[in-house]
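Note that this complex is displayed minus one protein chain, with the remaining chains in position.
Chains here go by letter, A, B and C, matching the order in which they are written, and residues are numbered from 1 within each.
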Amino acid sequence: MTRHYTLTISCPDRVGIIAAVTGFIAEHSGFIVEASYHTEEEQFFMRQEIRADSLPFDADEFCRRFSWLASEFSMDWKLADSAQNKRLVILVSRQDHCLDDLLHRWRTKELQVDIPCVISNHEDLRSFVEWHGIPFIHVDMQDKAAAFEKIAGHFDEHRGDTMVLARFMQILPSSLCQRYLGRIINIHHSFLPSFVGAKPYHQAYLRGVKLIGATCHYVTDELDAGPIIEQDTMRIDHGDTVDDLVRYGRDIEKTVLARGLRYHVEDRVLVCGNKTIVFK
Amino acid sequence: MTRHYTLTISCPDRVGIIAAVTGFIAEHSGFIVEASYHTEEEQFFMRQEIRADSLPFDADEFCRRFSWLASEFSMDWKLADSAQNKRLVILVSRQDHCLDDLLHRWRTKELQVDIPCVISNHEDLRSFVEWHGIPFIHVDMQDKAAAFEKIAGHFDEHRGDTMVLARFMQILPSSLCQRYLGRIINIHHSFLPSFVGAKPYHQAYLRGVKLIGATCHYVTDELDAGPIIEQDTMRIDHGDTVDDLVRYGRDIEKTVLARGLRYHVEDRVLVCGNKTIVFK
Amino acid sequence: MTRHYTLTISCPDRVGIIAAVTGFIAEHSGFIVEASYHTEEEQFFMRQEIRADSLPFDADEFCRRFSWLASEFSMDWKLADSAQNKRLVILVSRQDHCLDDLLHRWRTKELQVDIPCVISNHEDLRSFVEWHGIPFIHVDMQDKAAAFEKIAGHFDEHRGDTMVLARFMQILPSSLCQRYLGRIINIHHSFLPSFVGAKPYHQAYLRGVKLIGATCHYVTDELDAGPIIEQDTMRIDHGDTVDDLVRYGRDIEKTVLARGLRYHVEDRVLVCGNKTIVFK
Partner (left out) sequence: MTRHYTLTISCPDRVGIIAAVTGFIAEHSGFIVEASYHTEEEQFFMRQEIRADSLPFDADEFCRRFSWLASEFSMDWKLADSAQNKRLVILVSRQDHCLDDLLHRWRTKELQVDIPCVISNHEDLRSFVEWHGIPFIHVDMQDKAAAFEKIAGHFDEHRGDTMVLARFMQILPSSLCQRYLGRIINIHHSFLPSFVGAKPYHQAYLRGVKLIGATCHYVTDELDAGPIIEQDTMRIDHGDTVDDLVRYGRDIEKTVLARGLRYHVEDRVLVCGNKTIVFK
């Protein structure tokens, strides 16, 4: 993959936005690799990938020159550089299927990110994480308030971009949710909005649904109610016990988290109210 | 398909049930075409298809002889004869995608049932139904109580086995739900338990889910909360409007209803509390 | 849906195409409703929906003015007007599940097309088609060459845009395939390239596959080898007979054909060699 810049824009919809933006890029011989647009409730959303080596200047200069256009259209915008890896701090508890999956994608370079550390409230996964050469930080959850302060501290210290709750099984305090809004990603083990909260597979079993699912979403103040990035379901039947659902569920959870995280890392996700636009 | 009897049984679980039942069948040279078993919460469920011509007697005699065994095991049981079509009374409103789908399966003999009449609160679909040679009955919903009395009357008069709410869009009174418990099948246009009640596609759109679904279930007192027979989902994305969801949804609704109804008609569905066992 | 023009373009890739096209549209205050781009093998593909009432002139004038730009970029292009329904001529044999499905979508206006006639080599479906007020034309296939000449004649006489083989079960002569290249759509009852030709469900059964599928594709000279527009699969298991596969298959066939046809009708499909780009 050659180096590219990803320009994401959100602004009030009107005639001429695409023309203005692509005109600006073309003026500087910028080569557009991928382009996506969406309009929702009179708001316009846009994502462009531009080949870095097609431009006569660097990202900083691009931003300087683009800011004039951006302000004319009242744009909320961002330019990401593919050469600059996002930094994911992963939080886990004892179950490691999502962690295993993410670390595999990381070490095979499928997921091009940095993982400065993994934080857990248990010691179980230390050896596995450290085998990867990634620092493992244990945080005691006895005093929850203090624990979450520590977690935030580690996240900041390691210059984390995104906090990934890879089956962390702890409810984050409101203050943390707000502080890192749009930067905390959770995998919930149900097809939301069904089965919010604890033991969703038990809830699903008791309700007798014929498919189970998983949901990757941004964390907000309200439990399991943040903007949904990705979901999937799979078929079960009456012969499946709760343990079977838990087992099948692991496969959906890790796939859905990996997909959602990839969209996030590639700046494909734009938030619009409590919904997401995912430019695949 | 050669004629067969379908024996469905539910009884307290213990050692020897399968042996006793299959022993009884073998004793009379009964040829088992299909056999399924399930145990849940110490209750045993069983379904057998036996070729009619392999037995030396008819269904009545089978029942007479079997009843002794059945009472020994405290069985709740039933024998259905494939030569005896189930009688479906279909209730519709204005939207006809499920009706069209069911009538097509009926007239091509894919769904082997009788449809003694179609009942609607609108006149729109009269011509289409009558083209099939099926009586179309219009019931005015001004006075709801009276209307539902009339519907029940028509159902009984036409010796209906099962009432199919093929997007009927009216909430049935509690009395009717109880009177025909386990005999009324509804298609709800969401993946229950998400989005109960009215306008589920609007609800789904507002929540920003990434898949939509439909649910075929038995109707009980509680709205959209009866035992689920069949469900399915399909992927949508941010570009889809509510109208798109409604349009995609029609395809899931008719498929899910057709599948669920087929299971019901073939005596594949056994109810266990608020859940179903579906022997496919 | 407000009236809109759909502009589809294919041209050699270079810097500035999007800027030039969207610049042209913006210059005339054209409001872009939907925009999609794709580059493959140094060829650029583009589709834009523009609100008709946002432009100061009609489609003809748009084309006149746009042609200068188009020739500068060596574009292969087309402007479609949503007010101008495509004209589908449907060919069927005896099986009517796809026909039933398409006519339902047509009469409920889900599929906004004209159907000037339905052509068949059997009389079976006359009454159903005529109930819709659509002319039904029977063509005898004894003399195949003559029959296909007649079919082409009817198609031309009814000013058909697209010929839909809705389980027509006859192999078209090469001359016809070439004459209407890119305008004949077939539904094949397997997940191509597996199980080309006759009796694909039997082939699938014998091979013991665990999913079956259907494929909607443009018809070319080579049997079942034209550009694929849409496909889907569904799970089966060892308990399913060939008849079961045929039955399940009908549901996939009609859904896949309906989807593929919709993409085609909405000018979402661009052909690139033997592949399609489908701008959903």
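We take it that contacts are C-beta pairs under 8 Å (C-beta built on N, C-alpha and C of every residue); 3 or more make two chains touch, one makes a residue touch a chain.
Treat the numbers as computed from the prediction; the structure is a model and nothing was measured.
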Missing chain: touched chains present in the view: A, B, C
Residue among B:Ala26, B:Ala83, B:Ala146 or B:Ala198 that touches the chain left out of view: B:Ala26
Hidden-chain contact residue, picked from the options C:Thr2, C:Ser29, C:Ser67 or C:Asn274: C:Asn274
Touch with the omitted chain, as defined above, among C:Val164, C:Leu192 or C:Leu245: C:Leu192
Residues in chain B touching the chain absent from view: 15-16, 18-20, 22-23, 25-27, 29-35, 37, 39, 54, 235
Where the unshown chain meets chain C, residue by residue: 38, 40, 191-195, 207-211, 213, 227-233, 237-239, 272, 274-278, 280
Where the missing chain touches chain A, by residue: 34, 96-97, 100, 104, 108, 110, 128, 131, 239, 247, 250-251, 255, 258, 280
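Operating definition for what follows: only the chains that are shown with their structure count from here on.
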Length of the line joining the C-alpha centres of chain A and chain B, rounded to whole Å: 41
Chain B and chain C, separation of their C-alpha mean positions in angstrom: 36
Shared-contact residues (touching 2 or more other chains) in chain C: 34
